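Missing here is one protein chain; the remaining ones are kept as they sit in the complex.
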Amino acid sequence: MPDTTVLETFPTPANKPFVIEHIADEFTSLCPVTGHPDFGTVILRYCPSADGGCVELKSLKLYYQSFRAEGIFYEAVTNQIRDDLVAAMKPAWLQVVTDWKGRGGIRSVIRATHGDVPAEWVSVDR
Amino acid sequence: MPDTTVLETFPTPANKPFVIEHIADEFTSLCPVTGHPDFGTVILRYCPSADGGCVELKSLKLYYQSFRAEGIFYEAVTNQIRDDLVAAMKPAWLQVVTDWKGRGGIRSVIRATHGDVPAEWVSVDR
Amino acid sequence: MPDTTVLETFPTPANKPFVIEHIADEFTSLCPVTGHPDFGTVILRYCPSADGGCVELKSLKLYYQSFRAEGIFYEAVTNQIRDDLVAAMKPAWLQVVTDWKGRGGIRSVIRATHGDVPAEWVSVDR
Amino acid sequence: MPDTTVLETFPTPANKPFVIEHIADEFTSLCPVTGHPDFGTVILRYCPSADGGCVELKSLKLYYQSFRAEGIFYEAVTNQIRDDLVAAMKPAWLQVVTDWKGRGGIRSVIRATHGDVPAEWVSVDR
Amino acid sequence: MPDTTVLETFPTPANKPFVIEHIADEFTSLCPVTGHPDFGTVILRYCPSADGGCVELKSLKLYYQSFRAEGIFYEAVTNQIRDDLVAAMKPAWLQVVTDWKGRGGIRSVIRATHGDVPAEWVSVDR
Amino acid sequence: MPDTTVLETFPTPANKPFVIEHIADEFTSLCPVTGHPDFGTVILRYCPSADGGCVELKSLKLYYQSFRAEGIFYEAVTNQIRDDLVAAMKPAWLQVVTDWKGRGGIRSVIRATHGDVPAEWVSVDR
Amino acid sequence: MPDTTVLETFPTPANKPFVIEHIADEFTSLCPVTGHPDFGTVILRYCPSADGGCVELKSLKLYYQSFRAEGIFYEAVTNQIRDDLVAAMKPAWLQVVTDWKGRGGIRSVIRATHGDVPAEWVSVDR
Amino acid sequence: MPDTTVLETFPTPANKPFVIEHIADEFTSLCPVTGHPDFGTVILRYCPSADGGCVELKSLKLYYQSFRAEGIFYEAVTNQIRDDLVAAMKPAWLQVVTDWKGRGGIRSVIRATHGDVPAEWVSVDR
Amino acid sequence: MPDTTVLETFPTPANKPFVIEHIADEFTSLCPVTGHPDFGTVILRYCPSADGGCVELKSLKLYYQSFRAEGIFYEAVTNQIRDDLVAAMKPAWLQVVTDWKGRGGIRSVIRATHGDVPAEWVSVDR
Partner (left out) sequence: MPDTTVLETFPTPANKPFVIEHIADEFTSLCPVTGHPDFGTVILRYCPSADGGCVELKSLKLYYQSFRAEGIFYEAVTNQIRDDLVAAMKPAWLQVVTDWKGRGGIRSVIRATHGDVPAEWVSVDR
């Protein structure tokens, strides 16, 4: 089972809003139907809230690793990470994007969001 | 004839809106005039609705394969995929983009949309 | 003279708005001052109207080829293509972008538009 | 001194607004402090006005070349080009972007604008 | 300790708003936990104010170098640079983006902003 | 069955050796086990012989298209194309490289050669 | 333990030498010291021998997957794959290249070879 | 007819061998069968001889432009350029590579060479 | 002073020659003249010998970090790493390539080698 107990957070170091993005290129879980491994990139973006916290990087890595032996669909992985991290961090805004390598000639990208996009994100150079 | 009977869906795994993108690089149909094969990429993006469903990946692949012997124009392919998938999935928003390899030095991209673009899509990093 | 008589159109295959993009990498005309050839890419984007039509691909290619012996400036090429195609297709929206290879170390891109940008275009992934 | 007398313009060939972009990869001036050459790209974008004009390409090239022996800061180059071209062309909108090669591990991009961004520019595919 | 005393500014050379971007690819500090070096790119964007100033490039380089022996977290680096430069330059708008090389398979990008995004920035070609 | 009867050749236009390369990005056949389509690029390189011929481009395209309904393995496709073209063209040297899109996370490239690599090929800038 | 029993081979389909390359982007094993997952790409190249065989693609995929729970060093993985496949296929030439994602800012590539490089490989366009 | 009379040469400026490469991205001729324009890049490489000459750049451009209205096959263009330039320049080594845009999904590259590859070419970083 | 005492090695895991490449993107030292930091990538390639060893990755990282406060020229860094690692590993072949970021518009790459290039390296796909 994905292990949320490894998740650690620390208070936001700034009294102004800012946006954090963590890009994990080495995510892997298992297909619940075939049992074959799935590989993808998980992009986490969030704006910490004053009463919430920032996720500690090593704990995020361990949380992602806890999916390694899990049989779970793309859509479910994305929503579970969104929900687990929202519960742990209480962010003002959070977005999870999972980008999966091809299966049968089809690549997939799933996006789940919590809260409203902050101006700090909209204004960044895309 | 393109075969919509192979399409299977499953209920959305989340009670919050999210966006799914499937990119199929191996689409091929036939030119209705010359009979020569056309090759392209089909990008499907949608936001599932509470009473609709998500398309199952392998069934989507089989549906695309059913165009392999079909003589059909770029514009018609794009609109038919849009209409077939809207009928099968009843999504809140759906977009089909077909990107075709060159013919006579001209490449073509066709875009068809159903419903209003959800905030979850607009906010993603482009 | 650029030849608009070769342009052929067909009725839009959909009763809903959609967006078509044709990218021609092999456009060439002549510099009206020096007579030297100019080379560029012509990007055509449009949203067909219910009472207008879609341009047939081979006829578009022949129309572009009719500029091959024409001495004409970048700005004039772009506006003429915009006006000729608007006259032939009566589109809801049409955009012509010409992207020219360098001359004297300066590359040029000219953009001309007819009508208002449709939501179908604004919403696409850029 | 940068030489604005070489700048030539011609009337806009269209009675509708359109957007012109000229990208010059071969701009060089001198650092006013060290005297060492600076190298950069100058991107000019503008929307001609009915009573103004379009800049003639060769004259623009000669104007840029007149900075070759000039000792001038990045910020000043960008604003001077903006002001000189606005004076010569009376455009509805004009934007100058200078993109400079690295100095001491820092690359710089300066952007100066005149007038409001036209819909023709906003709507282009970025 | 990061050294703000090296920061020098000069008055804005223009009486109109414009946007300056400095991209430093050679930033390094130390991880406060392991003591191992962190490497990243620091992107500074700002719009100078009439009563504030522009940061002098060499002084900015020396300021960045003063982090070389500093043990400090990604989030704190980003907010400190934002606050130090806002104090020194009193800009109308300022944005700091730090893009860090991977640690344990996770890359990070932190964005901190001061003031409202100016139209000059929003309108640039992204 | 792949159809070699469509292959046409013409005499080499030069009395000196030279090298011809044709890159077909739109090759498709079927997996003999699953019946699912395979997609790949076929690169043909050859040096015509004085008593042999050059393959005519349209006939080569039709020959490749004749694999569209064929169930055949990667390795067999590559060797059959090599053998069919050697029989039709009697080249001094011929090389077939097939580059297949991924299946189950594994991409494949197969290379088959006839004759000795000519100096004209070895010497070119690769 | 890596499982060689899943490896299946089939006789070479050609009586002439040719070269096969399989590129697996989704290889993962565990670091024997920290237990953290390692991720890499495994490139297999070989020239089948008359009395040996070609490795069947799905069996190769299963063999690679059997490293998923294995604690093993980069150098050992590369040599074991080389030795296991040489034993199973008796190839005329075989090369294994493993390309590993970064650890502590250092990426690694390991190359192990069996037999002499065939002319078919040397001559291909690299 | 391609016009060799425009070709001008000048004596080699060095008493040691060296290698010159001219890459023309804007070559166009006509298909002798369909009359449709062909577009490609022509790469010329040569090592001047003591008693021969170097081709003057503007004259080379005019020579290439003289193919604009010529109906001629890829293979013939390549060999004619090789022969015309060898006659005009008497080089120690000369190589012509023509790289043609796709027709019917097939791109082509033709290479013709005169003389032996000089060490100066083999040793360069390719 | 660069610290060779941190270097650790382990015996080669194979009784056949193979080639190992470690690419460190995060190398930094100081310019001995200006004291400003230099940044570069260090590529180490070697073929272990039967009586020598393989360098342990973490110890290599610590060795590279020991240059962080060292004032030393590009050429000297490259030769010192070559000599230090040859002394520690007694390899059959070893190559050090340092690739430095630009200074004053000039990038530098220095290459130092020990021993003869092994066939295993020459034959790999570069």
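So that you can tell them apart, the chains are marked A, B, C, D, E, F, G, H and I in the order they are listed, and the count of residues begins at 1 in each.
We take it that a residue touches a chain if its C-beta (ideal position, glycine included) is under 8 Å from a C-beta of that chain, and two chains touch if they have at least 3 such contacts.
Note that the structure is a prediction, hence the values are computed from the model and not measured.
Enquirer: Which chain D residues would touch the chain omitted from the figure, given the whole complex?
Expert: So the residues of chain D touching the unseen chain are 25-26, 28, 36-37, 39, 65, 68, 101.
Enquirer: Applying the definition given at the start, please give the residues of chain C touching the unseen chain.
Expert: Residue positions of chain C that touch the missing chain: 36, 39, 101-102, 104-105.
Enquirer: Which chain H residues would touch the chain omitted from the figure, given the whole complex?
Expert: Given the touch definition above, chain H has residues 12-14, 16, 18-26, 54, 57-58, 60-61, 119-121, 123-126 touching the missing chain.
FYI, only the chains that are shown with their structure count from here on.
Enquirer: Centroid from C-alpha atoms only, then distance chain D to chain H, rounded to Å. What do you get?
Expert: 37
Enquirer: Mind pulling the chain G residues that touch 2 or more other chains?
Expert: Each of 25-26, 36, 39, 101-102, 104-105, 121, 126 in chain G touches at least two other chains.
Enquirer: Every pair of chains that touch: which are they?
Expert: The complete list of chain pairs in contact reads A-B, A-E, A-F, A-G, B-C, B-F, B-H, C-D, C-H, D-E, D-I, E-G, E-I, F-G, F-H, G-I.
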